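Before I ask anything, let me first share the structure, which is written out below as structure tokens.
Here the complex is missing one protein chain, while the rest keep their positions.
On to chain A.
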Amino acid sequence: MKAIQTKGISLKIDKFQLDNISLSIPSRKITSIVGPNGSGKSTLLKIISRLVTANDGTVYVQNKNAKNYKTKEFAKTIAMLPQSKDMLPNVTVRELISFGREPYKHFLSNRLNEEDEEIIDAAMKMTKTTKHENRLFYSLSGGEQQKVRIAMALAQKTDILLLDEPTTFLDIAHQYDLMELLQQINEKYNMTIIMVLHELQQAAAYSHYMIAMKHGNIIECGVPEKLLSTKFLHDVYEIDARILFEDGFPLIIPKTRRKQNDYCNEHN
């Protein structure tokens, strides 16, 4: 089954245009959307999550037109970590994660039942944030805050998780920590994870499937090993570089215009 399918998605905002996007995203896999700045990756994610409405086209979520989902039903199907670091309220980690149970609560009811508490506990355990549960959100480091936001999305108990540049602003250790966590979540819960990533190597290393976008169009889709090539880098990013795979992990080596030796000679 496909987690997401889009047919003929188009959107025009000023000079920016998403042009007739049709794609399929596999279920229970990790999919990365990559591409240069301004290629429409985040906009596509927002259309899938219904934060932005497309001018044309249809999004199918688990084979059902996304428009036909009721608001809360949709929130029980897709969770998303938006890119914008909205100023979240300065509440405790546990209180923040418990917002994830909102789609399951009745109108105006604020109570958490036993099942809610168990799900929140499990989300904290999965993200290793249990030890911070009574700390205030803003007393945590950037990496820990991001894990808490993921825990909040996990508490939504959805089949699909969307993430918009989850590793931006994190140091390399926290970046890999987070990617490992997402991989574990995918394996443990069979969750479909779709994320926009800037770091191509990370995307290739942790994804089962990749989608490359440029100027509002899909350029290529496929498994990372087949997708990543010198031609791919040239077509999508307009750079000349070689790609080596080391234990399945891609290394991108740019062909710089000036060789390292020239630089050294100049400075000696």
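As a convention for this text, contacts are C-beta pairs under 8 Å (C-beta built on N, C-alpha and C of every residue); 3 or more make two chains touch, one makes a residue touch a chain; residues count from 1.
What we mean here is this: contacts and distances are computed from a predicted model.
Hidden from the displayed complex is a chain whose UniProt protein name, among "Nucleoside ABC transporter membrane protein", "NADH-quinone oxidoreductase subunit NuoE", "phosphoenolpyruvate--glycerone phosphotransferase" or "Iron complex transport system permease protein", is "Iron complex transport system permease protein".
From the options A:9, A:59, A:75 or A:182, the residue with contact to the unseen chain in the full assembly is A:75.
Residue A:100 is the one among A:40, A:100 or A:224 that touches the chain not shown. Along chain A, the points of touch with the absent chain fall at residues 49-51, 71-76, 78-80, 82, 84, 86-92, 95, 99-100, 102-103, 108-110, 134-136, 139, 156.
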